[in-house]
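Complex shown without one protein chain; remaining protein chains in place.
And now, chain A:
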Amino acid sequence: MTPVKLYPPKPEKVYFFGTCLIDLFYPEAGLDGIRLLEREGIEVLFPEDQTCCGQPAYTSGYQHEARAVAAAQLDLFPEPWPIVVPSGSCGGMMRTHYPQLFAGTGEEAQASEVAGRVFELTEFLVHVCHLRLDDRGAPEKVAMHTSCSARREMGLAETGPALLAQLGEVELVEQARPAECCGFGGTFAVRHPEVSAAMVEDKTQAIEAAGAERFVTSDCGCLMNIGGRFAHQQKAVTGEHIASYLWRRSS
């Protein structure tokens, strides 16, 4: 369990780390995250040289490569503003694993300092921005899939649902075994494709059985996995990153 975190007052500016999956596959979700923050009166700094947090190499055991990639991100946040990440997975990598990855190296202090400023987007919207949402969308049944890293590594099982609960026309339905992994796991999905496929099949069935018309998640890995399974099965259920969903319904 993540220790109790003391949240800062709403800052004037934040850094936004968009993550590589969003950059390549879901850029709109990143932009919607930025829009949500800007609407709260926060200036969003987007370091142009950001690429990837290094997690794919890290979880594959290629720690030297991961460290080199992570080191290149450490210098992108020179001022003491919070760093907002629209992913529990990348956020968890930066907050939890950067200090481990750089332990005993010259960048140890810098890595710990950066890690201490990392917030997952929904966490930041709830605990720092105290976001209030006005729902302008149509009635809809929605399931939330909180990623394992958001839920367990960052201790953020509640922030996504708390935001969705503010949308008056949205009925949040709970799927069976909500805390169970969807089977993505980064390279796990390609190293153990059959096990991963069995897991995502169960996840899509659970979401469908709950009566959801849509699922939202704060992690693009899960979105790609669960959404890709629904699409492959030609199901009507669609997925969306929570940033896009919140922005779309409240703007």
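Keep in mind that, in the parts below, a residue touches a chain if its C-beta (ideal position, glycine included) is under 8 Å from a C-beta of that chain, and two chains touch if they have at least 3 such contacts; residues count from 1.
Everything that follows uses one rule, which is that contacts and distances are computed from a predicted model.
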Exercise. For the complex's missing chain, which UniProt name, "Iron-sulfur cluster-binding protein", "Cytochrome bc1 complex cytochrome b subunit", "Molybdopterin oxidoreductase" or "ABC transporter permease"?
Worked result: "Iron-sulfur cluster-binding protein"
For this session: Out of A:109, A:209 or A:231, point to the residue that touches the absent chain in the complete complex.
Result: A:231
For this session: Spell out, residue by residue, where the missing chain touches chain A.
Result: 1, 18, 20, 22-32, 34, 46, 48-52, 54, 56-65, 68-69, 72, 100, 148-149, 151-153, 179-181, 183-201, 214, 223-225, 227-232, 237-241, 244
